[in-house]
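Only one protein chain is missing from this complex, and each of the others stays in its spot.
Take a look at subunit A:
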Amino acid sequence: MAATEQEILAGLGKIINEITGIPASEVTPEKSFVDDLDIDSLSMVEIAVAAQDEFGVEIPDDQLKNLKTVKDVLTFIQG
């Protein structure tokens, strides 16, 4: 059974906390990675690598650059 959006959000929050130290509770769908969470492009690569381990979904580089908000990632992972 595919993970629910809530489960993916929780997993993503955990990953982002691990990589950046930002509390998982601040990782909410409307947040922009660059403007709200101050996450740079290399950290986004780290998040993509960890997301592949966690959710089994590969995020290619040309897609990664289009994922601006947490919601964008949730949508991508849900396919």
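Going forward, a residue touches a chain if its C-beta (ideal position, glycine included) is under 8 Å from a C-beta of that chain, and two chains touch if they have at least 3 such contacts; residues count from 1.
Note that contacts and distances are computed from a predicted model.
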item	value
Name of the absent chain as recorded in UniProt (options "Cell division protein FtsW", "3-oxoacyl-[acyl-carrier-protein] synthase 2", "Peptide/nickel transport system permease protein" or "Polynucleotide kinase-phosphatase")	"3-oxoacyl-[acyl-carrier-protein] synthase 2"
Hidden-chain contact residue, picked from the options A:24, A:49 or A:74	A:49
Subunit A, residues in touch with the chain not shown (by the definition above)	18-21, 42, 45-46, 49, 52-53, 58
